[in-house]
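Could you have a look at this structure, given as structure tokens, before my questions?
Only one protein chain is missing from this complex, and each of the others stays in its spot.
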Amino acid sequence: MTTTTTTPAGAGERMTLVAALNASLRAVLAEDPKTLLMGEDIGRLGGVFRVTDGLQKDFGEHRVMDTPLAESGIVGTAIGLALSGYRPVVEIQFDGFVFPAYDQIVTQLAKMHARSRGKVRLPVVIRIPYGGGIGAVEHHSESPEALFAHVPGLRVMSPATPSDAYWMLQEAVRSEDPVVFLEPKRRYYEKGEVDTRPAARPGPATARVVREGTDLTLVAYGPMVATCLNAAAVAAGEGHELEVVDLRSISPIDFDTVARSVRRTGRLVVAHEAPVFFGAGAEIAARIQERCFYHLEAPVLRVGGYHTPYPPSRLEDEYLPGLDRVLDAVDRALAA
Amino acid sequence: MTTTTTTPAGAGERMTLVAALNASLRAVLAEDPKTLLMGEDIGRLGGVFRVTDGLQKDFGEHRVMDTPLAESGIVGTAIGLALSGYRPVVEIQFDGFVFPAYDQIVTQLAKMHARSRGKVRLPVVIRIPYGGGIGAVEHHSESPEALFAHVPGLRVMSPATPSDAYWMLQEAVRSEDPVVFLEPKRRYYEKGEVDTRPAARPGPATARVVREGTDLTLVAYGPMVATCLNAAAVAAGEGHELEVVDLRSISPIDFDTVARSVRRTGRLVVAHEAPVFFGAGAEIAARIQERCFYHLEAPVLRVGGYHTPYPPSRLEDEYLPGLDRVLDAVDRALAA
Amino acid sequence: MTGDAGAGTTADGVRLLAPDGTRVAHPEYAIDPSPAELRSLYRDMVLARRFDTEGVTLQRQGELGLWPSLLGQEAAQVGSVRALAEDDHVFPSYREHAVALGRGMDPLAIPRLFRGVDHGDWDPQEHHFHLYTLVIGSQTLHATGYALGLAKDGSASAVVAYFGDGATAQGDVSEAFNFAAVYGAPVVFFCQNNQWAISESNEKQTRVPLHQRAQGFGFPGVRVDGNDVLACLAVTRWALERARRGEGPTLIEAYTYRMGAHTTSDDPTRYRDAAEVDGWRAKDPLLRLERLLRAEGAADEAFFAETEAAGEALAAEVREGVRSMTTPDERHLFDHVYAEPHALVDEEREAFEAYRAAFAQEG
Partner (left out) sequence: MTGDAGAGTTADGVRLLAPDGTRVAHPEYAIDPSPAELRSLYRDMVLARRFDTEGVTLQRQGELGLWPSLLGQEAAQVGSVRALAEDDHVFPSYREHAVALGRGMDPLAIPRLFRGVDHGDWDPQEHHFHLYTLVIGSQTLHATGYALGLAKDGSASAVVAYFGDGATAQGDVSEAFNFAAVYGAPVVFFCQNNQWAISESNEKQTRVPLHQRAQGFGFPGVRVDGNDVLACLAVTRWALERARRGEGPTLIEAYTYRMGAHTTSDDPTRYRDAAEVDGWRAKDPLLRLERLLRAEGAADEAFFAETEAAGEALAAEVREGVRSMTTPDERHLFDHVYAEPHALVDEEREAFEAYRAAFAQEG
């Protein structure tokens, strides 16, 4: 559970997703004295995943605040801090523990900008390690993105790679809007190249085609991007060229990129860990069947969690949409 | 704001939706001594909409409990009461005030049956007056159904008529599962016929074709059913026969009935007040384009709230999907 | 710890001015306002009451959708807000009309909200008066966070959060108490205990007097006679001074009464006795200050006449302002969902405008 704490300085350094997030927070703390981190155990402990490792030591207790154990209190005071000119970045310890704060997020954080007709801005980021696959106990493997995306006023993002983690978190912190930032915890310790030079800073995170293909479009985000890339590699071995799109942003969704891809491939499969019913796949299928009605050669298919609570960890491999289930959906879509 | 408080006894009595709910609660309180009502101001006041009018007087403070002003506390103690053998029916005063209880609903109420692998049952009903159109201030016009439907373990229902209100609420109270029962508050004072005789008790509420038609299927629930029936009447005048389906249950959704209709009509429009993005229309469009891919002659269209917070009441007519917007979607679907 | 001992402490809390208009000595919270100050407090209460009456009337006339009346709570609001320095920040609930006026807010801002023209969209920084908050208790956390921010800035300013007796039951309010205590935030929790949360009386919300709640979180709680404008001023000033000195939060329970309905939608005869209301009428906050002013010769008839006239002028301004309010253009619906561009909102705005245009053409 230890991570690199040195700030990466050069181009193309390989680091874990956790280290990239840590470096990203370090960068925003250094850049803007109004940026604050708040959360349970984020100080000396550095967070249970060590994302904030070393930051309290270097930036002090006033910038990196251990809070009482109360998520509504954390988000509510973060709103107050934002009103007074700060830019709080809140850590929720696990996905399953964001719900005590749901009222503050939905009725206050999401709405105050509109309520004030633009006079109030709430640049608050809510970081949530999310998703399953780490063998955890109950409430530690949830994928609540739909519960935020449905709420006007919130932005929802999820990076899939260390590089995106590094840059998208900075984008979230710099945004004038509240952002729910979902971190794919089962990818925390996977490594990737991160170019941290300011010049490398990309524009706003729109969907990205991470693998080109002609036969079918596979849309995913967060932890499922790697799974879909694996699926595409396997499918290529069987002669099917899948195009893989990483959404990166879940509110808004970059439908243009998805539609452009589907107009070429004629087929779409959407994969996510969250339950399929009322999940992101529903919105994508609905929007794409509308936009690409005459291009679709097969119905849009969805692969995701079942309509059951996240199961005990010994069953999670059956619950999570893995390589085989993604490929099964791909096969069905190709067969149609 | 006064309502009929006498228990209706005969067949086909005309009563408001509020009176039907009141009669329904009266029936379940009389039938089962373990049934309890809990909520803010439900006792002497009879609730701000008078749904519980007279019930505390007749059943006592131990059966109809005014609670402290704390929604998480209400739902959390209701769970405890259910564990001890009671069947609490909770009133949330307005849709916008359910969120402090969201954690208890999502992490406890929805999951305890699965967590215990069936050993615990939580027959708790959460009644919520929902939706807009009554000229109210902020937080009094929300449509949060998607935020519950996405959560495995909850059932979500919404009646559109006094008769359904009467019977579906009883079904909800008798259900061994937790039910989020969404009451279309702008229809509270509309009247309809209610046959309260036990013999009239229908089976579980599945979707119902409330108007038959051949040209296009219009799916709605709760407050939008009446709007869609109006739209169908207008369309009939223009020579288009719309079939209107009232879902009644939002989790689960009776896709069989919808698909059966769409296979005949070839066209589908879904209408709801909630924001379209990640709303119920998304799930219905996704599921139906999958099930009826080769029957659809036009893309499934959705009409609903915009991706903005519910506006000040002077603007709500622009926000709510009214007759004209429904007809516009119908026209577009027919034109495709 | 509770600071509510002393000669001038009654069952209604700390008192400096008795219902009969006589002064009461209190060792801890003595203040000595000048006649001009007394008149000014009185004037603010009269204006607030007149403003409020106009709100009720306008609702009855169909000009407003709803009005939550502050009738009976004028002293609690006028007294407490008078204790604030200009840079102090207020986080109100939804009944703090007198506090709003005390902060210099546009008298039309609140009617606009209750007419449904906006959600209460003033700039909180203009008068250091935050938006009205309708989700009970939420704003106590915002106040705490804001106070924390002030402390981080090294500012000498403080924050006052207003909320009701019913609100104390909400988890958020307890969390705010605890955060404020743990961080020693410069915030005053000003609870107007008007005895009712819609139809629920105090004993349905709490087993003990509300000011005692603070002790369990480690800061002082004081009950003050909420119909005594001088006591409300003095105790709030004391609490703000504590906050400025870095001594952390205080809970003030202003013991008062909601003389009217919860809102214009409410019918209080369903749940409370007229006798109770009558009992409180004898403690009227305006009347007692009027008696003092008269007894001490601090105001003459001309003053009372001028004050009444000012109230009428304010009412007229509100009446005319409300009647001439225009409904905002519906295209503004999409304007401030996000501070930065959002593709979905843009798409929906365009579709909306196209639809409106087509509709206009057809129609």
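As written, the chain order gives the labels A, B and C, with residue 1 at the start of each chain.
By definition in this document, a contact is a pair of C-beta atoms (placed from the backbone, for glycine too) under 8 Å apart; a residue touches a chain by one contact, two chains touch by 3 or more.
Please read all numbers here as calculations on a predicted model, not as lab measurements.
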item	value
Chains in view touching the one left out	A, B, C
Among B:Ser24, B:Gln108 or B:Gln289, the residue in touch with the chain that has been omitted	B:Gln108
Candidate in contact with the missing chain, chosen from C:Arg49, C:His128, C:Lys204 or C:Lys283	C:Lys204
Residue among A:Lys119, A:His139 or A:Arg263 that touches the chain left out of view	A:His139
Touching residue (missing chain; options B:Leu45, B:Ala70 or B:Ala160)	B:Ala70
Where the unshown chain meets chain A, residue by residue	1, 40-41, 43-46, 48, 66-70, 72-73, 96-97, 99-100, 135-139, 277, 306-309, 311-316, 318-319, 324-325, 328
On chain C, residues whose C-beta touches the chain left out of the figure	169-172, 174-175, 178, 181-182, 203-208, 212-219, 221, 248
Where the unshown chain meets chain B, residue by residue	62, 67-68, 70, 72-73, 75-86, 100, 103-104, 107-108, 112-121, 152-153, 155, 175-177, 251-256
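In this section, only the chains that are shown with their structure count from here on.
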item	value
Chain whose Cα centroid lies nearest the overall Cα centroid	B
CA centroid of chain B to CA centroid of chain C, Å	36
Centre-of-Cα separation between chain B and chain A, whole angstrom	32
Chain A and chain C: spacing of chain centres that average the CA atoms, whole Å	41
Numbers and ranges of chain B residues touching at least 2 other chains	72, 96, 99-100, 138-139, 277, 306-309
Multi-partner residues of chain C (at least 2 other chains)	118-119, 135, 171-172, 332, 337, 342, 344-345
